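The complex appears here minus one protein chain, its other protein chains still in place.
Labels run A and B following the written order; every chain starts at residue 1.
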Amino acid sequence: MTATALITTTPPDEPLLTPGRRHKEKLPWGSPVVYFVALVVIAVILVPVAYIILGGFRTNAQITSDPSGLPSPWNFENYLDVLAGSMFWRQVLNSAIAALSTTAGAVILGLMASYVLARYRFRGRGALYAMFAAGLMFPITVAITPLYIVVRDLGLMNSLPGIILPQIAFALPTTIIILVPFLKAIPDEIEEAAFIDGASRLGFFWRMVIPLALPGVITTGILAFIGSWNSYLLPLFILNNEATYTLPLGVQAFSSQYSVDTARVLAFTSLSMIPALVFFSLFERRIVGGLTGAVKG
Amino acid sequence: MSVRENSLTESDTSAELARRGGGDTTVSSPPVRRRRKGLGWAGRLEVAILVGPALLVFLGFVIFPVVAAAYYGFFRWQGYGPPTDFVGFNNYLLILQDPAFHAALSHNAFIVVMSLVLQGPAALLLALLLNRRMRGQSIIRVLIFVPYVIAEVVVGVGWSLMLQQRGALNGFLENVGLGGLEQDWLANPDIAIWTLMVIITWKYFGFAVILFLAGLQGIPEELSEAAAIDGASFWQTQWRITIPLLGPTLRIWAFLSIIGSLQLFDLVYIIWGQYVASTAGTSTMATYMVSEGRNSGNYGYGSAVAVVLFLISLVVALIYQRFVLRRDTAGALTGGKRR
Partner (left out) sequence: MIAKRTLAAAAAITAVALALAGCSAGGGETEDGDVEMTLWHNSTTGPGKEFWDQTAAAFSEENPGVTIKVQVVQNEELDGKLQTALNSGDAPDLFLQRGGGKLAAMVAAGQIKDITDAISDTAVEEIPDTTLVNLRVGDKLYGMPIAVLPGGMFYSQDLFDAAGITETPKTIDEMSAAVEALKTSGVEPIALGGKNAWPAAHWYYFFALRACSPDTMATAAEEMDFSDECWLDAAENLADFAATEPFNQGFLTTEAQQGAGSSAGLIANHLAGMELMGAWNPGVIAGLTPDEKPLPDLAWFPFPEVPGGEGEPGSILGGIDGYSCYVDAPDECVDFLNYLATSEVQAAYYDAFDAPPVNTVAQESVTEPYLLQIIEAYNEAPFVSQWLDTIYGLNVGNALNVAVVDMLAGNSGPEQLVDAVNAAAAKG
């Protein structure tokens, strides 16, 4: 589910900072009931994650004899094997390249297009915007069969550009829908002031628009990154050669190839969760805050 | 109010912008505007340069494939060479008559409804409870959101190992003496779809909570304070004031949930594979498309299924936009409505 398009036409008036942090005051404690409920929910949510992580620390014999027990003794071999092998890191690299390229492409192209759609006036602008917005109705799932044929005919099979370019294309609707309101909100006076000062329209774009639209850019960038990092269907169709696998594809291939070795599969799977979790914890405020801004009103 | 496109004055421009922007963009008439009636030659060039790359990529990889899917759907075609066996609407007829497709469609409908039912109220409740400044707020939000961030593939692999016949869940039940509850969580057709719902809920519950929390933060605190002064209890306030004001957020979330449920693929494919999906009662239109299309070498038929899936999503989206979201947005999706 990558359609995290938030249909909005109003931009946030101030982005991202969660209440309390800005003021640096001590927050009051909540009621025990709330904490209890939250704890139960979190426990339920984290049990499967814990299962995957802890499972990697066991041996297959342990798992066969007691499927739901804790590791005893703790066995680090599986994790070390996966980390020492080249396959995991190559897949991480592939995923990273694909995700960064997709993000850069989607943000840059999306920003340029959003700028035009937000601040220029020309015939067909409405139709253009509608076309990009309608792209939400064509997720990759729907387009995958002919998309595979397009990529194949372009000679991009088994290559990272073969997944990067389509991912950029499919990230554009979300990006544009989120960015256009941001860009619309930039008051015209600023633009006029810049023109009076002698800046060209493109110069205005580089120097003023981008910083002002930064919160939206970051949100869409993060959404594009997560979407690319977790994507499975497109790599499944396009990447046939092991050396080009991205991480989701690698997890599935590893789990079926080494299905005898449940512990090893769990270790591989939990390691593949880590980049996404690290990324998320770094940008948590932006992600959640970005959703806040987009949904407000 | 009609807008005559070619002869707008400055004030009309900003009014139009304001209207499109939902009404609260603060735009006042600027003193001098370079562009008067339409764009000049240089302006058009700038538009082309800025929009060009995005348009090219989008047309090439999104629009063209969907149009191509519609074209291929009229053929029986194995995927190599040009399609030659024209069958008209026969593929579509086969789809509409195929009991396997009906099954997949009914599963999708079930998932759509149950996702809304299972996630909505519970997430709303939790969001209402968490909507206050308290210690640990940040950590709680992060932890709840974790499943959403993890790839569906990882979720699928992990859960399928947990739910195996001799897996962790059955092992746990046995350890705590509830061995009688052990089931074949994945293969039993009566249970499998509920298992799928549990996994889907687990993954997307956090997203709903966070989205609702975000929406709640847009509701001014003064309202609940005023209600409290007037003697309303916490729950009365929530029911009569907060939730109605949360309306737009709820509707947007429901829309995303519905569309996502219609297009569900990764989880089902990973956990149940290409064959058991139909026997375990968890096939979706997307898995049907992949197993009847690519995996069987029927690229023409698979394209037709893709078109059907697209049309269903589109119809649902348009109906939803028209009847549910109409109040909230000024036509973001059906954008460009000339009023």
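Observations
The working rule: a contact is a pair of C-beta atoms (placed from the backbone, for glycine too) under 8 Å apart; a residue touches a chain by one contact, two chains touch by 3 or more.
Note that the structure is predicted; figures quoted are calculated from it, not measured.
Considering A:L27, A:I42, A:M87 or A:A104, the position touching the chain not shown turns out to be A:A104 (whole complex). The chain not shown here is touched by just one of A:F88, A:F138, A:F204 or A:F237, and that residue is A:F237. Check A:P73, A:G198 or A:P211 against the missing chain and you find that the one touching it is A:P211.
Contact between subunit A and the absent chain runs through residues 64, 94, 97-98, 100-101, 104-105, 107-108, 148, 152, 156-162, 164, 206-207, 210-211, 214, 237, 240-244, 253, 256-260, 262.
By the touch definition given at the top, subunit B reaches the unshown chain through residues 76, 78-81, 90-91, 94, 98-100, 164-166, 184, 186-187, 189, 273, 275-276, 278-280, 291-292, 294-298, 301.
Heads up, the rule we're going with is that only the chains that are shown with their structure count from here on.
Here subunit B touches subunit A in the complex through residues 5, 8, 13-14, 17, 20-22, 24-28, 30-35, 38-39, 43-44, 46-47, 50-51, 53-55, 57-58, 60-66, 68-69, 72, 79, 126, 129-130, 132-138, 140-147, 149-159, 161-162, 164, 166-172, 175, 202, 204-206, 210-211, 213-215, 217-218, 248-249, 252, 255-256, 259-260, 263-266, 270, 286, 289-290, 293-294, 299, 302-303, 306, 309-310, 313-314, 317, 325, 329-330, 332-336, 338, going by the rule given at the top.
Residue ranges of subunit A in contact with subunit B, taken from their complex: 1, 3-10, 18-21, 26-30, 33-35, 37-38, 41-42, 44-46, 48-49, 51-52, 55, 64, 66-69, 105, 109-110, 112-113, 115-117, 120-123, 126-139, 141-150, 165-166, 168-170, 172, 176-177, 181, 184-185, 187-189, 191-192, 195-196, 201-202, 205, 226, 229-230, 232-233, 237, 247-249, 251-252, 255, 262, 265-266, 269, 272-273, 276-277, 279-281, 284, 287-288, 291-292, 294-297.
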